[in-house]
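What follows is a single structure, written as structure tokens, with notes after it.
For this depiction, one protein chain was excluded, whereas all remaining protein chains were kept in their positions.
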Amino acid sequence: MNNRLRPPLWLSAWLMFGVALAFAPISPYTATLATEVIILTLWAVSYNLVYGYMGEISFGHAAFFGVGAFGVPLLAREFNLPFGFNLAGGIVVACLFGALVSVIIRRTRGVYYAVLTFVLAEVLYVVAIKWTNFTGGDNGLPVSRPGLLASPLSYALFAFVIVTIALVALHRIVNSPAGRVVQAIHQNERRARQIGYNTDAYRALTFILSGAFSGLAGALYSPFIQFVSPDLLFWTFSGQVIIMTIIGGSGAFYGPVLGAAVFVILRDFISSWSASSAVIGGVALAKLGEHWPLFMGMIFFLIIVFEPAGIVGIVSRFKRTWSRSKYRSELVG
Amino acid sequence: MTWISLANQLILGLSTAAIYVLVSLGLTMIFGMMNVLNFTHGVLYALGAYFSYLLVKLTGSFWLALLIAPLLVALIGMLVEHISIRPLADRPHLIQFLATFALALVIEQVIRLVAGNDAYAVSLPVAFAQTLSLGSLVIPSYRLFLIVAALMVCLAIGTLLAKTQVGALIRATSEDPEMAALLRVNTRAVSTTVFAGGSALAALAGALAAPVFSVHPSMGEEIITMAFLVVTAGGLGSLRGTVLAAIILSQASSLGLLAVGKYSDVLTICIMAAVFLVWPTGIFGRTEGR
Partner (left out) sequence: MSDGEALLRLDDVHAHYGLSHVLQGVSLEVAAGAIVSLMGRNGVGKTTTLKSVFGLVPVRAGRIAFAGESLAGLRAYEIARRGIAMVPEDRRIFSTLSVAENILLAAGGRSDAIAEAIEWFPGLRNYLRRPGDQLSGGEQQMLAIARALVARPRLVLIDEPLEGLAPVIAERIEQTLQDLRGKMTVVLVDQNLKWLMQVADHHYVMDHGCVVFHGTSDALRQNPALIEQYLGVAA
């Protein structure tokens, strides 16, 4: 049980990361990488509300991300509001979309939940692809960001601040009484209903919240890469957040934070092989570098089979063997 | 819109439905048996296409490719089942689903690594290379062949399931694997067989689709999207639901082309979404997910 005044360990580490970002001398490239980690962290933690806390697989979360991402340039184009409003607008649209979807899926559970979210996201994708006038179709839309945030480092810090606030909010939410109800529903929905909770409503709320914060992540993302295309809505992108969340570990709040970081860093590391001229086992490293999803998929597979609790689980194991060996050495003296 | 163009689209739609049916039947049977939605089904379809391309190059015979590619992929399917589902037998089915997703990712990347990102062409078999003229209706005969082939496979599967001992084994094990085991049925072998059979069907679909859709690495992704739509709209585990949903999906697309032109995709996906609104677990689906 954490002392109310002392922030959780992950938050301290996260804040130190922010401090390093602000004051350490880093290249624009590193700042860009850091921004991506920050934004995807928010997405993964939001996703985990549905996966880890509520216990369902959503294969359509790219839709929320994409809606938020599209919201920024579209709102800018239609209403000519300042940047902050466009960000907020992205969240609002994501909320509305989430509300609509949650009505449709309110009775679904398990594999049907996964496929239905898949299908509904697919609807959005197809609409986005075809509605070229609105969304730019296959070509996508350019997204601008205010001059104040033009440099990679400034946008990184901006994203960091926003995401930190969001993470604290999310942490509060999952540890609130309502959050505990959702976890109870995950354990045993029938019993929760018997006690008197409206489980459909709690689940819908969780989904919408998760969607809203995912939308925020998306709204931060499109000005970051200064571009948005319907690819962000495709289910393979949903797959990415699932991978991040599970590799990191869905059992702890900070698991997806680790997962997002590992995902981005690993992807970047493997992709950098494309510049190399080394050859391993007859295969050019450069060629392997183009296929980072291969390694990501293998790691994902190994995690699922051998350490389903992800990195969080591996860390727990270490802690246990460490404390056990400490105990043993104390006994022996 | 004339009767001719309507009939043309109808038949084209049915030929696409044929491919969807072949892929989705295996998927829904595997779900019915093991309660797992096999994500690798898409890449197995792609492998069927790639193997058939290779076999046609090696042997010059499309028919030989049609025979051997599914057998090869059946073996790969058994390998997939062995490493992704069996070791996770006592874990929730959704975890097994994710494991197949991971494998699908890996296999697709291997395909890209080995065969590159380009598309390969497979020419139509000589027997069906021409078009058929029925009055003023002109249809590629290969499309008709696809429809007939799918019909024959459906009939074969239907007969197998309804009339044979093996079929009874499959139906019983799908319904109540524990009771089947109590009756001395080797349920693991039955499951693996269904998985292999489903994989072979996917590969057959891929091999048949190759001359029409070309052989390219994202074909797995594209087909799994359709296959998921079809099996869930039809009702997971229901064979006739799969056939019905495949026809609805492909006809919505092909007839939609006549109706709304380039927005046929939107129409199709909206029709499918409407189906889910009415039947959240599919047209012939069970009310509660198993």
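Each chain gets a letter, A and B, in the order it is written, and its residues are counted from 1.
As a convention for this text, a contact is a pair of C-beta atoms (placed from the backbone, for glycine too) under 8 Å apart; a residue touches a chain by one contact, two chains touch by 3 or more.
Since we're looking at a predicted model, the values are computed, not measured.
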Contacts of the hidden chain among displayed chains: B
Of B:Val153, B:Leu169 or B:Ile269, the one touching the omitted chain in the full complex: B:Leu169
Absent-chain contact - pick from B:Leu132, B:Val185, B:Val212 or B:Ala273: B:Val185
For chain B, residues in touch with the removed chain: 165, 168-169, 171-172, 175-176, 178-188
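As a working rule, only the chains that are shown with their structure count from here on.
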Chain centre separation in whole Å, for chain B relative to chain A (CA means): 32
Chain B residues touching chain A - in the complex, by the definition given at the top: 35, 37, 84, 87-88, 91, 93-95, 97-99, 101-106, 108-110, 112-113, 221, 225, 228-229, 232, 236, 262-263, 265-266, 268-270, 272-273, 276-277, 280-281, 289
Residue ranges of chain A in contact with chain B within the complex: 57, 104-105, 107-112, 114-116, 118-120, 122-123, 126-127, 129-130, 235-236, 239, 242-243, 246, 287-288, 291, 293-294, 296-298, 300-301, 304-305, 308
